[in-house]
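Missing here is one protein chain; the remaining ones are kept as they sit in the complex.
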Amino acid sequence: MASLLQLENVTIRFGGLTAVSSVSATVQEGELVGLIGPNGAGKTTVFNMVTGVYQPTEGSIAFAGQPTAGLKPFEITERGIARTFQNIRLFPSLSVFDNVRVAFHLHLKHDSVHSLTRGPKFHREEIELRERTRELLAIFNLERVQDEPSKSLSYGDQRRLEIIRALATRPKLLLLDEPAAGMNPAEKLELMKLIQFIRDKFQLAILLVEHDMKVVMGICQRIHVLEYGRKIAEGTPAEIRANPAVIAAYLG
Amino acid sequence: MKLPKSQIFLLVALLVAGGFSAFSGRIDPYILDVTLGVGIAITLASSLNLINGFTGQFSLGHAGFMAVGAYSSAMLTTTLGPKLGASAGVLQWVLFPASLLLGGLVAALAGLAVGAPSLRLKGDYLAIVTLGFGEIIKVILQNVDAVGGARGLVGIPDYTNLFWTFGVAAVTVYVVWALLNSTYGRGFLAVADDEVAAEAMGLNTTRYKITAFVVGSFFAGVAGGLYAHLKGYLNPGGFDFNKSIEIVVMVILGGMGRHVGVIVAAVLLAVLNETLRSFGDYRMILYSLLLILLMLTRPQGLFTWTPRKKSAA
Amino acid sequence: MLEVNQLQVNYGAITALHDVSLRVEKGSIVTLIGGNGAGKTTTLRAISGMVKPKSGQILYEGRDITGVPSHKLVGQGIAHSPEGRMVFANLTVRENLQMGAYLQRDKAVIAREEEFVFATFPRLKEREQQLAGTLSGGEQQMLAIGRALMSQPKCLLLDEPSLGIAPLLVKLIFEKIVELNRTRGLTILLVEQNANLALEISQYGYVLETGRILLADDAAKLRADPKVRDAYLGG
Amino acid sequence: MTELLQQLINGLSLGAIYALIALGYTMVYGVLRFINFAHSDVFMVGAYIGFYLGPRLGAGTVWGGIATLAAAMAGSAVLGVVIEKLAYKPLRNRSNLTVLITAIGVSLFLQNAGQKILGANPRAFQFPVPGGGQQRLFPETQLHFRSLTISSNQVIVLAVSAVLLVALWWIVHRTRIGTAMRAMSFNATAASLVGINNDAVISFTFALGSALAGAGGVLYAMNYPSIDPLMGTLPGLKAFVAAVLGGIGNLPGAALGGMLIGLVETFVSGTRMSTYRDAIAFAILILILLFRPAGLLGKLRVEKV
Partner (left out) sequence: EPIRIGEFSSLTGREAGLGQYTHMGVQMAVEEINAAGGVDGRPLLVLAEDTQSKAGEAATVVRKLITRDHVVAIVGEGASGRCLEGAPIAQRAGIPVVSPAATNPKVTEIGDCIFRVCFTDPFQGTVMAKFAHETLKVRRVGVLSDVASSYSLGLAGFFRQRCIVDGVELVGEQKFSGGDKDYRAQLTALKAARPDALFVPAYYGDAGLILLQARQLGLTVPVLGGDGFEAPELVQIAGAAADGAFFPVHFSTSDTSPRSRSFIARYTQRWNKAPTGVSALGYDALNLIADAIRRGKSAEPKAIRTALAGTTGFEGITGRIAMDSERNARKPASIVRVEGGQFRFLQSVAP
């Protein structure tokens, strides 16, 4: 069976700088994969290429067997990849609730015309969506702030909301960029459980960028390691922990 | 079948407009003129609010779309009206709405033509392009003899009445409100907040922006048609940059993206304009001072008590 | 050196800090820990003049600096590496650092400080001419800390300096913090989620929860406190 | 051929004035990210300051002309700072659209108060000669090259504009306050965290921008010696367009944009298409922006996600 996500010799250059250099990697369905490496190694850039924000200079990316070259970010999301951002990008003036609700948009049966006619079908769908939004918010215990504008949330809560919002697009692959940043160890433990819970409950694959090794080693089945844009290692957490190159470059 | 509240609101609004309209013969024509002006302002402001307020684009060319609608609609009634040989009543109740629709459609088309290529521009660059479009429309109208050129288009019948004006205003407010208050519609707000994130959530941002532009221009065009048949005379100079600014002021004063606030701002400015008339040539001085004062004292918009983005539809 | 008395801060209707009092002795490192939304960032913002407190008092070297705007405090020796980094996205790394030394007119001093920052974060040296906005998250964090150092502060406020930083570098940064504290006598108020590490290098610590000081004690004692271990140190 | 050259000269001298006004728009925009609608009215006030002070400062001689120009710049600078303090500063942390409205309010106020106080009729921007008769701000001669005619005023406009542009560039790129201005334009909060006094920088920016507007007003009035309280609106609009065309926030861009608008207008005016002049100018502008969405010299702001 083909991989869910497949990167083949992917390279991207910004002017003279090669940010990612001939990286190949895969993520299988339902798998929880880590992507680690020193600062500036190119992890976020890989995310940006997978989600269509950047087009690779060389190489190819395929999702569910289909190449994604030339697709716009929203088209890639339609195919089933969702992400969070390293620098949080919520809809700051929308309420917490609406941040999530908007993301359901992809699976709506109604559109602009139905918004105007507002027939019974429209209302049924809206009620259902509201229920589902609440369910999602409940995962991270965010219903208590659901009517606040998202910009007034603390940093940690904003991270959580971003994950929920991404889930609302019902992805097959979820890309998380440093979800544990800004959380204390206790909160990180909780987050680890939640990530696994999400994976199981929504049956999706997760690609995780994170600098906290407890988190990465604790939940990932496989880990890719980047340094200076190149892949220097791949393997199980145990293998990675023992890999001298990774220790030298990253773990210390 | 049980009608939802929002549609009942629309129906009631239409009925009330119709009811008042029956008595318009007894209303002082000056008051009527001002009232109709207010109704048109509501339509203009609400439609621009969809573009500038909710979707976060910055259009400075709303008067241009209004002009397109005004001229198309007036051309239809002035050329076709006399040929039909129908009674004034028939013309007012059949030809006139058709002409409003035409004005709206032509304006929407113009909105599409301007919007589609230029929506990749951001902020002030978009503002300049829309401003430029408005000016281009003005210059073209000035040069076309068939619509009166610089002299203006004369002899437009006075079909605009309370029913049409407030009916259109109610429909506009309803459409903007209904569009936004749905899961689909929250997308407009999301686009305004963060385009990158919106794309990442699978929202086709271009599509949203174009929809806002087309719907907004459509109602600007209809408002133009109403304006034409209220004033009875059109002059390209009346649709200049300053007119666009007037509408923008209503939207911002109303608090950008607040339904009620923008309506109230439209009413307030129109009424202010009339009440200050008695101050003669101090009128505009006072007007400008009041504008500054309003902004300094209510910078968040006049009516912040209206919840901006409720989670409930 | 720094003393905060009964500080209250509101964001609109929300009260972020209710009644926060803390002291930072000259030449010490003090850590502020607490869960998300506890008000750590708000406390730092209030001290550096980014938000105006509703009530309460902030004393710096004995002077009342409550409500004094940020730019004046920089001149008095308070530097802040803020949450969210806030680098000048369209200036290069080098220009960012030089902006950090805005109040410093002596070119030689600027050059010396720049050397120091580059020595601390060699990565920044590699990226000297790159626009700060295109740096990776961790690189921006380094730049934000470096920029704060450029003003030669006497008192440094660090908001989660390890956020988004790779493990190897986290250790390094903490070492540098200690070094700055030792060699220059720099007073440091640290907000950290990596509480273990932070308390390890601090003399004193405060635990903040929902806008109130919950605990205040010697850092070593806090680390030993089972309640603190459970809630903030990850057991 | 001579006609072409003549039009080129005409276009450049008109463009130079647009450029001066555009520089003010661009500077304020660069720092505060909002369009200062009152700028074009400061331009008008500048011209009136020149009109009233000119006779006292000895307008008509070279030094008198320079003194008048300087006085207008100083007066406009003060006006600009006062406007900022009264109408914009209280809204410092609000969205820039809010400030836009007060700016429109200030603009309307200056125009209408101007009509009331200064009179609505156009005035001739001329100065009495002591012995009787009228003279211009600077002694004027027409320079003829074959059939080409250049007015000494046109030369002065070009020269003054060039000098001011260079001076401005130097201030913004080579001085501390200039650096502070640029830093503020990127992130005002961060700027205050490194010790930049935002209020001082903003006042300075307004002073500088308004001084340019004042200079523009006097030069414009000198070249087109009919002034009225609404004289700012049209050139203001065009300068605003020029600023965006060049890439708003970019100084050389504003100068280039101004020159370009001046040239396009002049060349279109001299043809059969002259009735469509503004339409053509805007159409060109739109086309340019479609291909260069950040203006001619503007850079798209980097935004790494």
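Chains: A, B, C and D, in written order; residue numbering restarts at 1 for each.
Here, a contact is a pair of C-beta atoms (placed from the backbone, for glycine too) under 8 Å apart; a residue touches a chain by one contact, two chains touch by 3 or more.
Source: prediction; values computed, not measured.
Asker: What shown chains does the left-out chain touch?
Answerer: Contacts of the omitted chain with visible chains: B, D.
Asker: Among D:Y48, D:F109, D:F186 or D:Y220, choose the residue that contacts the chain missing from this document, as touch is defined above.
Answerer: D:Y220
Asker: For the chain left off this view, which of B:G202, B:G225 or B:G238 is in contact with it?
Answerer: From the options B:G202, B:G225 or B:G238, the contact with the absent chain belongs to B:G238.
Asker: So which bits of chain D touch the chain we can't see?
Answerer: Residues 3, 6-7, 10-11, 14, 112, 115, 120-124, 126, 134, 142, 144, 147, 149, 151, 220, 223-226, 228, 230-231, 234-235, 265-271, 274-275, 277-278 of chain D touch the chain absent from view.
Asker: Using the document's contact rule, name the residues of chain B that touch the chain not shown here.
Answerer: Looking at chain B, the ones touching the missing chain are residues 28-34, 37, 142-143, 149-152, 154-155, 158, 227, 230-239, 242, 274, 277, 280-281, 283-284.
FYI, only the chains that are shown with their structure count from here on.
Asker: Averaging over Cα atoms per chain, report the distance between chain B and chain C in Å.
Answerer: Result: the chain centres lie 51 Å from each other.
Asker: Between chain B and chain D, what's the gap in Å when you average each chain's C-alpha atoms?
Answerer: 33
Asker: How many angstrom between the C-alpha centroids of chain D and chain A?
Answerer: 49
Asker: In chain C, which residues are in touch with two or more of the other chains?
Answerer: 134-135
Asker: Residues of chain A that contact two or more other chains, please.
Answerer: Residues 53, 85, 87, 89 of chain A each touch two or more of the other chains.
Asker: Help me check something: in the complex, which residues belonging to chain A touch chain B?
Answerer: 51, 53, 72-74, 77-78, 82-83, 85, 89-95, 97-98, 101-106, 108, 110-112, 114-116, 118, 120, 122-123, 125-126, 129, 146-147, 149, 165-166, 168-169
Asker: Spell out the residues on chain D that touch chain C in their complex, using ranges where they run on.
Answerer: 176, 179-180, 182-183, 186-187, 189-198, 299, 301-304
Asker: If you look only at chain A, which of its residues touch chain C in the complex?
Answerer: 14, 17, 37-41, 43-44, 86-87, 152-157, 178, 181-189, 211, 213-214, 249-252
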